[in-house]
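Below is one structure, written out as C-alpha cells; the observations come after it.
Excerpt of the complex: some chains, original placement.
Chains here go by letter, A, B, C and D, matching the order in which they are written, and residues are numbered from 1 within each.
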Amino acid sequence: MAVLEAAPSVATRTTGSHMTHRVREILSWYESDNPGTKTNLSRLLNHGRLAGTGKLVILPVDQGFEHGPARSFAVNPAGYDPNYHFEAAIQAGCNAYAAPLGFIESAAARHAGEIPLILKINNHDVLHDEKDPMPAVTASVKDALRLGCVAIGFTIYPGSAHAQTMYSQLRAAAEEAKQNGLAVVVWSYPRGSSLSKEGETAIDVAAYAAQIAAPPGAHVIKVKLPSAHIEQPEAQKAYTKAAVPIGTLGERVRHVVQSSFDGRRIVIFSGGAKKDKDEDVFDEARAIRDGGGFGSIIGRNSFQRPKEHALKFLESIMKIYSGEMK
Amino acid sequence: MAVLEAAPSVATRTTGSHMTHRVREILSWYESDNPGTKTNLSRLLNHGRLAGTGKLVILPVDQGFEHGPARSFAVNPAGYDPNYHFEAAIQAGCNAYAAPLGFIESAAARHAGEIPLILKINNHDVLHDEKDPMPAVTASVKDALRLGCVAIGFTIYPGSAHAQTMYSQLRAAAEEAKQNGLAVVVWSYPRGSSLSKEGETAIDVAAYAAQIAAPPGAHVIKVKLPSAHIEQPEAQKAYTKAAVPIGTLGERVRHVVQSSFDGRRIVIFSGGAKKDKDEDVFDEARAIRDGGGFGSIIGRNSFQRPKEHALKFLESIMKIYSGEMK
Amino acid sequence: MAVLEAAPSVATRTTGSHMTHRVREILSWYESDNPGTKTNLSRLLNHGRLAGTGKLVILPVDQGFEHGPARSFAVNPAGYDPNYHFEAAIQAGCNAYAAPLGFIESAAARHAGEIPLILKINNHDVLHDEKDPMPAVTASVKDALRLGCVAIGFTIYPGSAHAQTMYSQLRAAAEEAKQNGLAVVVWSYPRGSSLSKEGETAIDVAAYAAQIAAPPGAHVIKVKLPSAHIEQPEAQKAYTKAAVPIGTLGERVRHVVQSSFDGRRIVIFSGGAKKDKDEDVFDEARAIRDGGGFGSIIGRNSFQRPKEHALKFLESIMKIYSGEMK
Amino acid sequence: MAVLEAAPSVATRTTGSHMTHRVREILSWYESDNPGTKTNLSRLLNHGRLAGTGKLVILPVDQGFEHGPARSFAVNPAGYDPNYHFEAAIQAGCNAYAAPLGFIESAAARHAGEIPLILKINNHDVLHDEKDPMPAVTASVKDALRLGCVAIGFTIYPGSAHAQTMYSQLRAAAEEAKQNGLAVVVWSYPRGSSLSKEGETAIDVAAYAAQIAAPPGAHVIKVKLPSAHIEQPEAQKAYTKAAVPIGTLGERVRHVVQSSFDGRRIVIFSGGAKKDKDEDVFDEARAIRDGGGFGSIIGRNSFQRPKEHALKFLESIMKIYSGEMK
C-alpha cells in the first residue's frame, strides 16, 4: 500500500526547496489535477506544525449550524465569536480551518493569508428531524475563491434516500472547484433509513463510505473512526473469506485507508463528540497514525474547552502524528 | 461580546464625516463584503431618527399577502394603499421600509431617495394550510436593483420539511445580492411539523434560528422574541450544564444576539400580533435594548392604528432605543 | 380610495392628445414600470368602444382547452374557428382579446394591429381530475412579443397545494414581460383542497386572491364575482370587528377593489358560466361599475350565442360601463 | 368548416409552380409561422404519392421502444433493421417517415434528401407499468436539425397525472423548433388514472385531445380514431343539447377535425394495432377522407407484413385519399 511503505514520520526536505519528499509523493497521487489544485493541496500539507510531514490536523467549526449554538458553544462561550476559532487554529498550528460561509466571511479579511481555509459549502441542521438527511447547499465555489480558500468542503450521507442527489451535487461542485484550482474535501458520513445506528460506524460501511467519496472527485476524505461491527451480510462474507484484519482500531484505519484507492487519497478521521479523557483521543490518534491514516479533524474536543487547554491538547495530538510523542 | 461592550446609546460622530464610531464598528464586522454592500448597510444604519446609533426600527408590510387584506388593513383602511406605508415610515423616521414587489413598485418612484427600501423577495400565504410551510419567490435581486432598494429580504422557516430548499434559495439570492452590492435581511421563523407550537418561540429554537441565518450570508437577522421554554432535549442539557441565563426577556435577547456570531451580526426582533397595551411593546423594546439587541421590526402594531397614533407610538420606541426614554 | 374618487364615467381628453385624464391617472399608478409597459397598458385602455373611459370589456377564449371543445363551442359551432373570436372582439369594440398560443397564432397575422392581444401563457384542462390544480405553461413571453401582443395572461390558483409554484412561475414570467415592455394580466382563481366549494367565491377569499396577485407583479387582476360567504374563521373576526360592508354585490366589488392596493390596480371580473337571462349579467355589470370595478372579462356569455346577439349583448354591457345605460 | 369546403381530391397546380391551390390554402392557416416552418410544412405536403393533395400518409416506427422489439418486428424480422423502414416509406411514396433518434441516425445519411423525416423526440416504454404514463425526452431539436428533419414529433398523454409536465415540455420544444424553422407534429393520446379504458378513445375525449394539442403549438395533430362513447358527464350534456352528429365514424372524424380550430390544423389518425382484414383499414381511411381528415399514420399495419404486401396495402390507402379508389 503506497502510503504505508512510504510514510516516514520525519519530514525530509528536497534540495533547494521547502517541499519534502513525502509531500511530493502525496501530490503525485493527484496526477490528473491541474497545477492550481496541486498548489492548494500543497498549502494544506505545508502549513502549521505538521507542515511537510504528510499528516494533517484540521479545526472544523460547523456545529453551530449542525447542532445549534448553545449545544456547541455554551460550555466555552468564547466560541460564539467566529474569530475565536480562526485564532485558535492559527495559534495551535493546525493545517487548516474549515467552516461554513458566514463563519469564514466574518473573519477572513483580518486573517488573510494566516491559515489555509476550507469553505464548507453544504450544511444540515437538526430542527427538522428526518430519517434520511439531505443537507442544504449554503455557499458556492465562487465564494471560496473570493474568500481566499484553498478548498471546498462537502458532506455526503451514504445510506440516505437522498444520497444520489448529494453525490450529483458533489460532482458538480467538485468539477467547478477543480477547474478553478481548488481542492475538494469530502465529509462522508453514513446515515439513513437503510442503516442501523450501529451500522453508521461499522467497518464495512466506513470503508464503503471512503470508497464512495473518491469517484466523484474528493482529494481529501473525512470519515468517522470505525467499529468492528459489520453491517451488510454480503460484505460479511467477503471479510470472512479474505480474513481481512479488523480486530484493532489500527487495523480498521488501515482497511479504510486501503479502501481509498489503496492509500492514494488523503484520509482523515473525525474526533466525534467531546471525550471525557484526553488520553482516549490520544489513543485514537496513535491508532490513526499506526494504521496509516493521514490525520484528524477535531472540532468539539478542541473548542469545547478553554483555549489554553485546547492548544496544549492539539499540540499533543500533533506530536503523536509527527512522531515526537509515542 | 463585541456589541455589548461597544454599545453607547449616544451616537458620536467621527471627525469630518457624518459616520459615527458605532456605525463604523458595525460595518467592520462585515469585513468580507464589498464596498457596495457596506454602503447599503450604512444607508440602513444612517437613516431616520436612529441614524448613527447602531439601532434600527423598520416598518414591514407584507401582511396583506401573508394573512390577507381584511385581517391586515380593515381596522385602519388607509393601509390598503401601499403609499400610506411609505409615508408612515418616512414620517416616523424609520430606518427602512420593507415590503413585497407590488407594494414597492406602486410607490417607489414618487418616494425615490426618501427612505431605504428592503424588497421582500419571498412570501407565503395562508389560503393553503400546510404543516411544513414553503414560501414562493415573488421578486428578484434585479427587481431590488431597478427599484433602488438597499437590501433584499428573505424568509426561512427552520424546522419545516422544506427548510433545506429555503436555505439553498437564500444562498443563491444572497450571493447575487452581494455581488451587486446589496445587503441581505433574513426573517428566520421556526415553523414546521417537527416543532411544537410552544417550540416555535422557545429560547433554544430562537437562538438556533438566529445562528442558522448567518452561514448562508445574512447581514441582518430578524427573529421573534423568545420565551423561556426549551424545546430540544439535547439543548436542555447544554443550557443546564452551562447555566446559561435565560430567565428574563433581556437575558434571552442577549443569548440570541450572542448566538449570532457573538453579536457580530445585526439582530432585530419582530413585534408580533397587535398588542392591546402599548406599554407591553415598550417593555419589549427596553428588553431588546438592554439585552444588546439592535432594534425592532414593527408591522401590525404600527399600521393597525390611525397614523398620528402610530407616529407617536414609533417615536416612543425609537426614544427607548436612543436612550432618550428609559 | 383613489379609483372611486376619480372615476368619472365620461372620458375627458387632455389637450392636444387622445389621452384622457382618467387614463393618465390610471397609468400614474404604475410608476415603477418602464415606458414600454405603460404604452401597452394605454393600448388596452384606449381601444374599442370604452377607449379612454378607464373601463374594460375583454373577450377571453380559453375554454376549448380548459373545458373541452364541445362543451365550449357546440352550441354555436362558428366558435370552433379561432378567427371567429378575433372578429367578434373587433366588431364588438372590446378592449382586448385574450387566448392561448394556438388560438392567437391562427389569426394574428390577418388581424395584425386591429385589436390588443393578451397571450394566455398557462392553461389547465380537466381530463385529469385533481383537487389541487396546477396549470401547464403553454407559451412564452417571447411568443407574446413575436405575435404583437400587449400583455401576457397568467392563471394562479390560490389555495392549491401547488400555489407556491404558480406564484414563482408568475414572478419569473412577469419579470421577463416587464423587461420587454409588456403588461401582465393575472387570473386569480381560488381553488384547492383547503377551500370548500362555497369558499372559492367567498368575499374574504376573493379579496385575498386579488391581493395575492399584486405583489408578484400583476398590472391587471381578474377575479370572480364574490358571494357574501366568509370562509376563513380568522378573517371573519376582522370583517366583524371593522364592520366591513359586504351585503350587496356592489359593496363586495368595492371591497375587492380596495384589497387591490386601494384601487390602484385594474381589477376586472369574470362573467362565469353562461347565464339564462342577460339581465342578470347586466345587473352584475352595474354592480361592478357602481362598486368601482374596472370592467368585465366575458367569454361563454359572449361566444355561446349567435354573433349578432353577442354583439348586441356586449354593446349593452359597454353602455352600462360608459354610463350611456343605467 | 374551412377544410371541408375546400377539399378537392384532385390537386390543381398553381401557375408556374409545383404548388397546388390546396397546399397554398393549408399553409395559409399557419399565418404566424416563419417561412422556414412553412417551407418544411410544404415539404411534408408535397412529397410522395399524395404530394399536393393536402392528404398525408406517414410511416411511424417507434414500436421497438414503445412495445419492445419482438412484439414489433418478430413477425417480419426485416423490420429489425431501421434501414428497412426508410426504404419502405420511400418506395411506398409516403409523405414522411417518423422515428426516434437512433432509428433516424442509423440510416439518415444514406437516404439524405429522399424523404421528409420527423424526429420523434420523446418516447415511452412498457417495462415499468404505470397508470399515469410520462414519456422520456430522448432527442432534441438540435438533433432534428443536424439530421435534416422537417419536423419534431412529440407525444402527450392528456388525462395522465403528469400531463401538465408534458404540455410544458412540448411548449418549450415547439418554441425552439419554430424558431429554427421546423414543424411540430403532436401525438395526442388520452391515457391515465382519470380515464376508463373505453374513455381513451371516447369521442369527447378524442376531440378534447385534438383541441389540447393545438394551443402549445402543434402544426400537425395525430389522434386515435374515436368511438361513439362519451366519457365525461359534463360533455354528454353539450353533445346532447347541440345534437352533435357522432353516429358514424365519418361524423366523428368530422367532429375531431372541427375541434382542431375548425379544420385549420392538419389532423391525421393512427391505424392502431395490426388488423386482420385490410378492408377494415380501408374503411377507416374512407371514413377519415369523407369526414374531412387529412390522412393516416400507419405503423404496425405496414411493417408487420412482408414489404411487397405493405407497399400494395399503402398504395390502396393512398388511392382512397387521392380519390382514385372509392
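The rule we apply is simple: contacts are C-beta pairs under 8 Å (C-beta built on N, C-alpha and C of every residue); 3 or more make two chains touch, one makes a residue touch a chain.
Since the structure is predicted, the reported quantities are computational estimates derived from the model, not experimental observations.
K.L.:
Could you work out how many identical chains the complete complex has, if 4 are displayed?
P.N.:
When the whole complex is considered, it contains 5 copies.
What we mean here is this: only the chains that are shown with their structure count from here on.
K.L.:
Would you mind working out whether chain B and chain C touch using mostly the same residue numbers, over half shared, or mostly different ones?
P.N.:
different
K.L.:
Using the average of all C-alpha atoms in each chain as its centre, how far is it in Å between chain B and chain C?
P.N.:
37
K.L.:
Report, in whole Å, the distance between the mean C-alpha point of chain B and the mean C-alpha point of chain D.
P.N.:
59
K.L.:
Which chain B residues reach two or more other chains?
P.N.:
Counting only residues that touch two or more other chains, chain B contributes none.
K.L.:
If every chain is a node and every touching pair an edge, decide which shape results: line, ring, star, complete or other.
P.N.:
Chain contacts: open path, no cycle.
K.L.:
So which chains actually touch one another? I want all the pairs, not just one.
P.N.:
Chain pairs that touch: A-B, B-C, C-D.
K.L.:
What does chain A use to touch chain B in their complex?
P.N.:
62, 64-65, 67-71, 74-75, 77, 80-83, 100-110, 123-130, 134-140, 142-143, 146-147
K.L.:
For the complex, which residues does chain B have touching chain A?
P.N.:
1-2, 29-33, 132, 158-161, 163-165, 167-168, 171, 175, 190, 192-195, 204-205, 207-212, 214-218, 232, 234-235, 237-239, 241-242, 244, 255, 258-259, 261-262, 264-265
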